[in-house]
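Every protein chain except one is present and positioned as in the full complex.
Note that the chains are named A, B and C in the order they appear, and that numbering of residues resets to 1 at the start of each chain.
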Amino acid sequence: MSSKINKLPGIKLKEKEMYSLIGLVEDMPQAKYDFAAGTTISKFLEGLKEGKILGRKCPKCGRIFVPPRSYCEWCHVATNEWIEVPQTGEIHTAVITYISTKREKIERPEVVGTIKLDVPGYRDGEYEFAGLFHKICVDPQDVISGKAIGMKVKVRWKPKEERKGNILDIECFEPL
Amino acid sequence: MRSNIFMKDRVAIVGAGITTFMRRALETPRELAWEAAKMALDSAGLTLSDIDCVVIGSAPDTFDGMHLKGEYLGDGSGAINKPMTRVYVGGGTGVFVPESAYWHVASGVCKKVLVVAEEKMSPAHPHPQYVFKYIWDPIIERPLGPNLLWIFAMEMRRYMAKCGAKKEDIALVSVKNKRNALDHPAALTAANITVDDVLKSETLVWPVNLLDVSPVTDGAAALIMTSENVAREITDSPVWVDGIGFTLENQHWYNRELAFPRYLNYAARMAYKMAGIERPWKEIDVAEPYDPFDYKELHHIEGLMLARPCEAWKLVREGYFDRNGELPTSPSGGLLGVGNPIAAAGLMKVAELFWQLRYEAGKRQVKKPVHKAVANAWGDLMQAGTVIVLSN
Amino acid sequence: MGVLMSRVAIVGVGWYGFKPTTIDVSFQDMMFESSARAYANAKIDPRYDVDAFVDCQEDMWEGIAISDEFAPEPIGGALRPTFTVAGDGLEGIAHAYMLIKTGHFNVVSVESHGKPSEIKTLQDIYRFALDPLHVRPLDYVNPLFYAGLDAVAYMKRTGAKREHLAMVAVKNKNNGLSNERASFSTRIDLDYVLSSSYSIYPMTNYEIAPFSDASITFVLANEDYAKKLTENPVWIEGIGYSTETGTGATEWHEWGKMKSFRSAALMAYKMANLNGNPQVDFAEIEDRFSFMELLALEETMLVKEGEAHKMLEKGDLNRDGFLPVNPSGGSLSMGVQLEATGLSRLLEAYLQLTGKAGNHQLKNVRRGLVASWRGVPTYTSMVALLSV
Partner (left out) sequence: MSYDKRNRMEDLVIFPGEQEVEKYVYTPGIHGLEFAKGLKEGKILGMKCKDKIYVPPKTFCPDFTQGELIEINDEWILVSYTIVYQDMYKNNLPNPKIIGVIKPKNAETGLIHLLNVPLDKLEIGIKLKPVFKPENERNGTINDIKYFELS
C-alpha cells in the first residue's frame, strides 16, 4: 500500500475546530426502557432483599448457576430448582478503579472484581464457576501485591431497611 | 463444521482501502465508509457497478449516534440498489466482516463483494467510554456503575497472577506496536516510547495505564473479495482466504477463568482446521492479533496457539514478535499504534495481512518470507472470537 | 452431486409471544422459549446438531449496546459458532442459506425477536435512525411520515384511491380473526375505516400496524439432513435482499416506488431459475402500512404495475381469491415485532406450506412468497420464495 499511496483520505479536526463548524448538529434522542426481569431474575432480586443469594440448578448436568438462569446455557434445557448458596467465596480477580463510568477521576479509588462463590458441584481450577461481579472492600495495596487474588471473602449486606431488591443490596464482598 | 471436498472455487481478497485514523473527523460516518470503499475499489481497478453484494461491519450504534447504523452506512458502503447486510459481534466485527463475505462468495450467491467497516467514536459526549456503560447486563451489572476498562483490567490482573507476567513485561507490547505504527500512514498514536513511559502514564484502572490502551478513533477500512475466477482476471497476486472461525462464549464473563481466552481458541481451531493447519506456531508466518490493550495481544497470541499459554510475555522480551523477529505480530502497529475505530480497526488488521502477503507493505514489510497469515479480533464481554487465515 | 447443488430447507420452527406485552418473560427467556420449541420441532439437540447460530437484532431496540453478548445462551449457541446480523430475521435466513451452501455447515438456526413493549421512547428511537443533518432536526414529530410520503406518491402514480388502502386494512384485520397470533385482528367494515380520522395522511390507525412482542426461531438444513430430519421440508427456492439507499441519503429514494423489493425479488427468482412472476399459490406480503401491500405486490412482480388495487377491489387477494395475500392477517393483524417481523411472515408461509396453519389454512398450496421490509426510515427489503 505505502509503496503506491502517499496520502490517505480523512480530514482531521481539533476539538475547537469541530465545535466552531457551521452546520454542526447536537442532539440526543431519548432512549429509555423498561426491562422485564422475567421470573428468574425477579426471584433472585427478591432473594437479595431478604439477604439470600439464590442459584438455579440444571436438571441435566447438575450445575448450579449463580446468578441464576432460566435455562442451562450448556445443555439448553430449562433449569428446575432454586438453591440458596453460601455467601462466601474467593476473589478470582480484582482491580483498582480511579475513574467513573464517564471516565472522570474519582476521589476515592474503589476495588472491584469477580468472586468465585463456594457453590458445590464445581471442581477446583475448573474453567467455569458460580459467582458474582461486585465491589470488594479490601485494601488496594493487596490488589497490587497480589495478596487479594484467592483471598477468602464474604458478602457484606446493606442494612435490611435499605435493601431494595437490587444488586446494590450487597454493599461489597469483604475479607472473611 | 466439516471440510468440503466439493469446493472448487476459492475466495480471494483483491483490493483494500483505508482512511486516516483520526481522533475527530470532519467526515460523516457514511463519508468515511465511502472514502475507504472507493480506495478499495480503485486499488482493484473496479467501479461500484462491478460489485454485486455489500457486507458492512460496525460496532455499537451508540458511538456514531445512529440507530440502524448499517442502514445509515448503506449508501456510503456502496449499497445502492444492492444486497447489503450488517454483521455484528461487537469488537470482533472487524475480522468477522471478511468472514461473512467469505460465505457470500463461497456459497455462489455473490461474485464480487465490497466489505466495509466503519466507526466514528467522536460524536458521543462527554466521552465515548460512557457508551460502554450500556454493554453490561442492565439489571445485574449496570447498577454498579462500571467502566469498560474494569473488565480489561480484571482480565489483565488475572493473566498477570496466573502467568507471572509483570506490568513492565506487558508494556513491551505497547512499545513495539506504537513503534511499528510509525511506518503506517493511517496511524493516530504512533510513537517511540519506552516501558517507563507506559508505566508512568496515568493509571486509569490498576493495572491498566493510559498507554496500555488504544485510543478513541474515527476511521474506516474496506476490502474487495471475489471468487477465484474473478480474482484471476483482476490480479496476478490474489490473497486467499484459507479458513474462517468464529465463536461466541456465554455472557456470564464473571463465571469464567479470565486468564486464557477460550472463546478465541475455539474459533482458531475452527479456522485452522478449515485451512488445514495443524501446527500454527510453526506454519503461520505473520499475525495480527487483536490488541486494544497491550496484554490482549499476548492473550490472543496464546489463544491463537502461536505461543504456549502463559509464555507469550516471555517471547516478547526476546523480540520474537518484532517486525524482523521469528513470528512478527501486529507489524501494522495494531490498535495501540494505528488506532482503534472498533470494527474498522479489525478490518485494518486483515488489510495489513493482505498487503504483507502481496509484499506491498513498504517499510512495514516483515523481513522473513510470508505464506500464511492469521488475524483475530475479540468482542463483547470477553466472548467473541473471530479468526481468519490467509495465504498467498 | 456437488454441495453447491444441494438445496436448503426449513426443518423446524418455534415461536413465543405475538402479544402487545410479554411481562412474563425477559427478552432472553422469550428467545429460549422460541428456540426450545424450534429444536423440539426439528427433533435435534442444539448443543450437538446445529453447526452455526444466527441471531438478528439491533442495539437500540434492545436497550443494550453490543447486544449480541446476550444472544448465545438462550438459543443454545454458547461457545459455538454464533453471530448476529444487525437486520431483519429474513436477512439472517439469507446468511443461513449461504452458510449451508458453502458446504461447511449442515444445520443452521436463525433466531430473531422484538420486544417493543419494553421501549419507553419508541418514537425517539425511530427518530434516532434518521439522518442527523438533513432530516432529524425538522419538526415532523412522527418519524413514520416517510410512509405517508410514499403512500401519496404511489396513489398518484397508480390511481389507487384512499378506499383501496382502507380495503387492505379490512381484508387483513378480518383475515387475522382466525389466526391465534393476530392480536390486533378485528371484525370491521370499510365504513369503519373510511369514517375514522387520519393518523398519517392518507392512512388511519386501521392502516398502520401496531407493535407486538415475539421471538421466532427457524432451523435450516441442507438436503441430506433435511430429508433425515423431517418428512415435510419446506425448500427455500430463492432468497433475496436489497437496499435502495442508506438512511443518510433517503433523498436518493424514488418516492412511491420500492426498488428494494424489485431487486430482492429478482435476486430470489434468479436463484430459483425463474424469470419474472414466480406463479405462487399465496403470498405473505409487507403490510405495516396498508398501501405497502399493494406496492410490494407490484414491485415483486406478482401482479402487474398499477393492477394491485384493481385486483383487491375484485376480491382476487382474498383468502378464497385468485391470489390469496396475507391470509394470516399480516402485520396489520399480528403487529410489527421489530427485527422479527420478516420471520413472523416466513412463519405464516411455512405453516401454510406444511398444512399446519389451522383455521386459516389454505387448500392445495405448494409455493408461496414472503416479502418484508425493514420499516421506516430504511429502504431495505427481503424476499423469500418457498415451496414443498
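The rule is simple: a residue touches a chain if its C-beta (ideal position, glycine included) is under 8 Å from a C-beta of that chain, and two chains touch if they have at least 3 such contacts.
Since we're looking at a predicted model, the values are computed, not measured.
> Which of the visible chains would the unseen chain be in contact with across the whole complex?
A, B, C
> Using the touch definition up top, pick the residue from B:G108, B:P138, B:P309 or B:G362 that touches the left-out chain.
Touches the omitted chain: B:P138.
> Considering the whole complex, which of B:D52, B:D75, B:E155 or B:D183 touches the chain not shown?
B:D75
> Looking at C:F70, C:F83 or C:Y126, which makes contact with the chain not pictured?
Spelled out, the listed residue whose C-beta touches the missing chain is C:Y126.
> For the chain that's not shown, point to the residue among C:E91, C:E111 or C:D150 touching it.
Considering all chains, including the one not shown, the answer is C:D150.
> Please identify, in ascending order, the residues of subunit C that touch the omitted chain?
Residues 23-25, 29, 32-33, 36, 59-60, 63-65, 122-123, 126, 132-135, 137-145, 147-153, 156, 197-202, 205, 245, 248-252, 255-256 of subunit C touch the chain absent from view.
> For the chain that got dropped from the picture, name the residues of subunit B it touches.
Counting only subunit B, the missing chain is touched by 24-28, 30-31, 34, 37-38, 41, 47-49, 62, 65, 75-76, 78, 80, 122-126, 130-131, 134, 138-139, 142.
> Against the chain that's been left off, what residues of subunit A make contact? List them.
Touch set of subunit A with respect to the missing chain: 11, 13, 18-19, 21-28, 30-43, 45-46, 70-71, 78-80, 165.
Here is the rule we use: only the chains that are shown with their structure count from here on.
> Per the definition of touch at the top, where is the C-beta contact count highest among chain pairs?
Top-ranked chain pair by contacting C-beta pairs: B-C.
> Distance between subunit A and subunit C based on Cα centroids, please, to the nearest Å.
Using C-alpha averages as centres, the distance is 36 Å.
> Please tell me the distance, in whole Å, between the geometric centres of subunit B and subunit C computed from their C-alpha atoms.
Once rounded, the distance between the two centres reads 33 Å.
> State, to the nearest whole Å, the distance from the C-alpha centre of subunit A to the C-alpha centre of subunit B.
Once rounded, the distance between the two centres reads 26 Å.
> Which subunit C residues sit where two or more other chains touch them?
60, 63, 72-73, 78, 125, 128, 132-133
> Among the residues of subunit B, pick out those that touch two or more other chains and give their numbers.
65, 138, 250, 252, 262, in rising order.
> Under the definition above, what is the set of subunit B residues touching subunit C in their complex?
Against subunit C, the touching part of subunit B is residues 1-4, 6-7, 28-30, 54, 59-62, 65-77, 79-91, 96, 100, 102-104, 106-109, 131-132, 134-135, 137-138, 245-252, 262-263, 266-267, 270, 274, 379-381, 383-384.
> Per the contact definition, I'd like the list of subunit C residues that touch subunit B in the complex.
On the subunit C side, the touching residues are 2-4, 51-53, 58-60, 63-66, 68-73, 77-87, 91, 94-95, 97-106, 125-126, 128-129, 131-133, 240-249, 252, 259-260, 263-264, 267, 271, 374, 377-378, 380.
> Would you mind writing out the residues of subunit A in touch with subunit C in their complex?
Touch residues, subunit A against subunit C: 23, 25, 27, 29-41, 69-71, 73-78.
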